[in-house]
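Yeah, one chain of the complex is gone here, protein chain that is, but the others are all in their spots.
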Amino acid sequence: MGSETVRIRSLGSAEFDSPLGKREDTLFVTPDDDISIRRRRGEMGEGTPPEFFEAAGPRRKIYFSPENLRCGILTCGGLCPGLNDIIREIVFKLYHGYGVSEIDGFRFGYRGLALADEIPPLELTPDLVDSIHRDGGTILSSSRGPQDIDRMIDTLIERRVGVLFAVGGDGTIRGAHSIAERVRERNLDISVTAVPKTIDNDIAFVSRSFGFETAVQAASDIIDSAHTEARGYFNGIGLVKLMGRHSGYIASAASLANRNVNYCLIPELPFRLEGKGGLLEVLEERLALKEHAVIAVAEGAGQDLLNKDRSSAEKDASGNLRLGDIGKHLKSEIERYLGSRSVPVNIKYFEPSYIIRSVPANASDSIYCVKLAQNTVHAALSGRTDMLVSLWNSDYVHIPLSMAVSETKCVDIRSRLWRTVMEATRQPYSLFKDPGGGS
Amino acid sequence: MGSETVRIRSLGSAEFDSPLGKREDTLFVTPDDDISIRRRRGEMGEGTPPEFFEAAGPRRKIYFSPENLRCGILTCGGLCPGLNDIIREIVFKLYHGYGVSEIDGFRFGYRGLALADEIPPLELTPDLVDSIHRDGGTILSSSRGPQDIDRMIDTLIERRVGVLFAVGGDGTIRGAHSIAERVRERNLDISVTAVPKTIDNDIAFVSRSFGFETAVQAASDIIDSAHTEARGYFNGIGLVKLMGRHSGYIASAASLANRNVNYCLIPELPFRLEGKGGLLEVLEERLALKEHAVIAVAEGAGQDLLNKDRSSAEKDASGNLRLGDIGKHLKSEIERYLGSRSVPVNIKYFEPSYIIRSVPANASDSIYCVKLAQNTVHAALSGRTDMLVSLWNSDYVHIPLSMAVSETKCVDIRSRLWRTVMEATRQPYSLFKDPGGGS
Amino acid sequence: MGSETVRIRSLGSAEFDSPLGKREDTLFVTPDDDISIRRRRGEMGEGTPPEFFEAAGPRRKIYFSPENLRCGILTCGGLCPGLNDIIREIVFKLYHGYGVSEIDGFRFGYRGLALADEIPPLELTPDLVDSIHRDGGTILSSSRGPQDIDRMIDTLIERRVGVLFAVGGDGTIRGAHSIAERVRERNLDISVTAVPKTIDNDIAFVSRSFGFETAVQAASDIIDSAHTEARGYFNGIGLVKLMGRHSGYIASAASLANRNVNYCLIPELPFRLEGKGGLLEVLEERLALKEHAVIAVAEGAGQDLLNKDRSSAEKDASGNLRLGDIGKHLKSEIERYLGSRSVPVNIKYFEPSYIIRSVPANASDSIYCVKLAQNTVHAALSGRTDMLVSLWNSDYVHIPLSMAVSETKCVDIRSRLWRTVMEATRQPYSLFKDPGGGS
Partner (left out) sequence: MGSETVRIRSLGSAEFDSPLGKREDTLFVTPDDDISIRRRRGEMGEGTPPEFFEAAGPRRKIYFSPENLRCGILTCGGLCPGLNDIIREIVFKLYHGYGVSEIDGFRFGYRGLALADEIPPLELTPDLVDSIHRDGGTILSSSRGPQDIDRMIDTLIERRVGVLFAVGGDGTIRGAHSIAERVRERNLDISVTAVPKTIDNDIAFVSRSFGFETAVQAASDIIDSAHTEARGYFNGIGLVKLMGRHSGYIASAASLANRNVNYCLIPELPFRLEGKGGLLEVLEERLALKEHAVIAVAEGAGQDLLNKDRSSAEKDASGNLRLGDIGKHLKSEIERYLGSRSVPVNIKYFEPSYIIRSVPANASDSIYCVKLAQNTVHAALSGRTDMLVSLWNSDYVHIPLSMAVSETKCVDIRSRLWRTVMEATRQPYSLFKDPGGGS
């Protein structure tokens, strides 16, 4: 039956009794706890054998002996609410749960792991991390971009680190996968796990990423400001550029939560500026009627409208294609078009990305971070490697790193979510080049 | 195969084409979308046939003809973040989605439905409800306690109301079920659906109730105050009584989110005040060491410690047993005990229930309310009755009213949730009469 | 001319050059900076010679030699937003401004000063206090009640403390005055200054106390909750008991800021419950009309309505007369009266005192605390003693401790402030026994 469960790599046989002890007896996870990947009747027909993800949670037997174990943690990429919650709980669970007392906090992400001589790691203790979750950001600081794999592994060997927790997004997960692969080639006894972080909520097989709900709340607050500014002037337009390189989840969810957004533009759905039913014409009509408008645009939307040459070659430090600035493009196009139509306009442009990224996690995200961090510690101590813990629908499961980066999760424009956004904004389908779902 | 799906009662055959139109084609729900009740491998073995809940969502055919339909909404019981979001979205979906333009807002819950002559309903329109979600509470006001079933039905008949939405908890759902049963007996053509509301998160077969996350955030903020007051004085104790008649979800989640709680006491787990390892002794030891403490106690906790006679007979307007006041009891017992031990103490008592109940929904709860409300409208218009829409794990499904009130959902003290609370608080197992999970 | 300036006691002649240095030249305070006590034309007539308060600020010459000076800080009485801001800035100014590096933080107020052997003081450094202002409460903790004066002075002598800063209210200022007097009798070289703290805003010759604006904001937020709860039920009444033993400033200001208060009851103005135009009758009329009401009552209001015997003898640890509980009395009287009139009522009672006291200072109060603390350090280092720094209208001045406790500042019921509260609430003058300002 094991072949139906998505396989997670392990360093070897778990021989030690878990120090979590007798009281956890009823809670130790067994293969019976594996979680069905599918849950719709139509997917569970007679021909298709059930498939499962391995359930996350504590195991009766663990691979590492905690008293001799040193662990390492690092955070990469853009800030996201909850990073400090994750760090804190990994430390707490290692220390209080398993009795691991040596925990390196590598500063500035992979950079600090590669350059541990120059940048000495922080020694993480429960006392040090006790109230860090009340602040946004990460006490370990972050960085973008790859580092030399072998050099990072050499640091792990030199410092006798047996378990590495890498908190980060797409690029970080790829990096962790490369480290795990190379660890195997070099035949080393090191577990490498990731904690998936993406404020965009776009990691495959991760139903919801930590910090996302907090970010949506913060984005909704900014949209309130944009709405107030828009109504403050004749033909006022509040234009808000939100996060979302490939996926419009934040823009969509904030539009649903706030309900003052009139146009929600996302990367998944190319839109038209010019022509009949295009944004410019539609906007002009709305202003004539209502004298104000609010636009939420994801940073990755409308890239096809921008000068291709400019963005063709450039990549940022994380290796992502540098996006053209759709927010400023919209601003200047709207001003140009309405100017040519002698329609006065007052555009207030908001670029709140850093403000949103830097808030502390709300209660719901904090609790989520606790569970993610605990389950990741359980997995790593059990000897699992090259994997991450994911919330799959409503269960915590194990996912191979390679699977998590095999695709990017996007807003399905044929989904109920997107239809609800269309209803909430009442934007016309004519805005979009391929509106989806027939006409 | 239909027999394996939990059955939802219907008024009759749905004959009208849904006005949601062609664009929704791919989104109309079919039996293939039904959701497996189970998802653990151990529950899905060969012997056990799969069981499903009917998926929520729009149907291609509907039962009521929207242009002739009048709907009614009412809200019952204690305030809860999100009530106005639910009202607003039901009105929006009825009006903009289905074209229903006559919507009665019965004021003061079932009372306004029974006494519609004295208390004329509000006429609910999209304009009227447009920004009500920014305020806490309910524009329809609420009430507790049952009303005469036939009198309420007579109001529905007189006003030609075809669909009733009753937003409320346990008692409200029982009331709706009684109305639906009596409607059937009287052979009437009225759909009665409920939207489950419980700030305690204790309704069976509802994974998470709306407003719960907002309430946990608000409770966590109050615990911060209690922690500040506790540290402000020698042997300061911050004692916070939280909601939770039968279920300790709010106290548990707030303790996890806040992490400054030292003792979390819930109804599910009777605790000991006196004797070795009891709360009083343990508290004395902590004060000697740390000079302050924070206690979160659910209102339903420790009822066995209170004078039985007093609470034996009394019931409140909703028919619930009137609880003894465990908060004040704890305060006086702690003062008595420590006084007898000549230990000075400074207890600051917090009873924030109304403050928590009256905040507006946060972004995450707002979005959840949108989805709950929309799916309830879809269900009612399709002719379903005597049911509610529930979030089952991560899917919206239909649940018969009788099933939702068949039991009360409680914190499982052998669950990972409770273990994590035990870890987060580091309270000893000795506090509890039957700590669960062996010793 | 000196006789016209309110005299501040000094330990002796200031002989040392201020280390604030040459750059401050233009800022050093001289007698020319003294501030006129009066500013109305009618008070400044020909017969009345001008009177001045000594201006606060840095002096060119100081009394203490900073390198040999040890200072002490303590906080007393109830929590108040800004305590940590005050502590922080005293430490910063002493350390960075004057070069004082030995600063004792006595814990638990005067108790820690009297019992310094048992309760060792915290060593306060800029690093330690760097971010304490982001939390409410006080890192030094507090206590109530007097301690033995000589024992406290002995501690100061033993620890070679030359300057004591006592942050607290009425009782604390009296205590500081007693210490200063006894220091003089014992012919010691110790400066004793107070920082006036009263969330009630009731200290004489202090125009506005720190934390007051933050408290009003917090009180206004609670009134929003009360308003939401009141509107949530038929004949709902939101009853909020606010701080204010002798002075109704918080209740008055919160009623002005919030504007949902219908009845604002303060200690300065005895009100009538019974009879024509009394609160009970007026409330019944309002419910008949509006179906809800919000009442803000200061804790010291209506004491004449409570059983005299009960409150006659009892005093709290601070030596204040223990007040009767007007909040609960109102609740039961309203329930009794309306019950006797067969008027249903739903009272939601709020007692948010600790929640309000424990919030961190807002930006405006933070800045105010910075200025208060700096000026108090300047005064103490200059050798002044038995005094405090006050905001007099818009200037920082020196006030003798005895003057600050010579009377209690109250809301003048013939003032524009109170008239504005009457207008904002539209409560009738008939409520009050002596409404002021004629009829």
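In order of appearance the chains are A, B and C, and numbering begins at 1 in each one.
The criterion applied here is as follows: a residue touches a chain if its C-beta (ideal position, glycine included) is under 8 Å from a C-beta of that chain, and two chains touch if they have at least 3 such contacts.
Everything numeric here is computed off the predicted structure, so don't read it as measured data.
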Chains on display which the left-out chain touches in the complete complex: A, C
Identified contact with the non-displayed chain, of C:Leu188, C:Ala257, C:Leu306 or C:Val343: C:Ala257
Residue in contact with the excluded chain [from C:Ile173, C:Val216 or C:Leu280]: C:Val216
Candidates C:Arg9, C:Arg59, C:His133 or C:Lys197 - the one touching the absent chain: C:His133
Of C:Leu140, C:Leu330, C:Val370 or C:Cys410, the one touching the omitted chain in the full complex: C:Val370
Interface with the unshown chain - residue positions in chain A: 79, 108, 111, 135-138, 141-143, 222, 224-226, 228-229, 231-234, 236, 348, 350-352, 354-355, 357-359
Where the missing chain touches chain C, by residue: 22-27, 30-36, 38-42, 44, 50, 52, 55, 57, 92, 96-97, 133, 207, 213, 216-217, 220, 253-254, 256-259, 362-364, 366-367, 370-371, 374, 393-395, 414-416, 419-420, 423-424, 426, 429, 437-439
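Heads up, the rule we're going with is that only the chains that are shown with their structure count from here on.
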Most distant chain from chain B, judged by the mean position of its C-alpha atoms: C
By number of C-beta contact pairs, the top two chains: A-B
Centre distance in Å when chain A and chain B are each reduced to the mean of their C-alpha atoms: 30
Centroid distance [mean C-alpha coordinates] between chain C and chain A, Å: 47
Centre-to-centre distance between chain C and chain B (centres being mean Cα positions), rounded to whole Å: 42
Junction residues of chain B, two or more chains touched: none
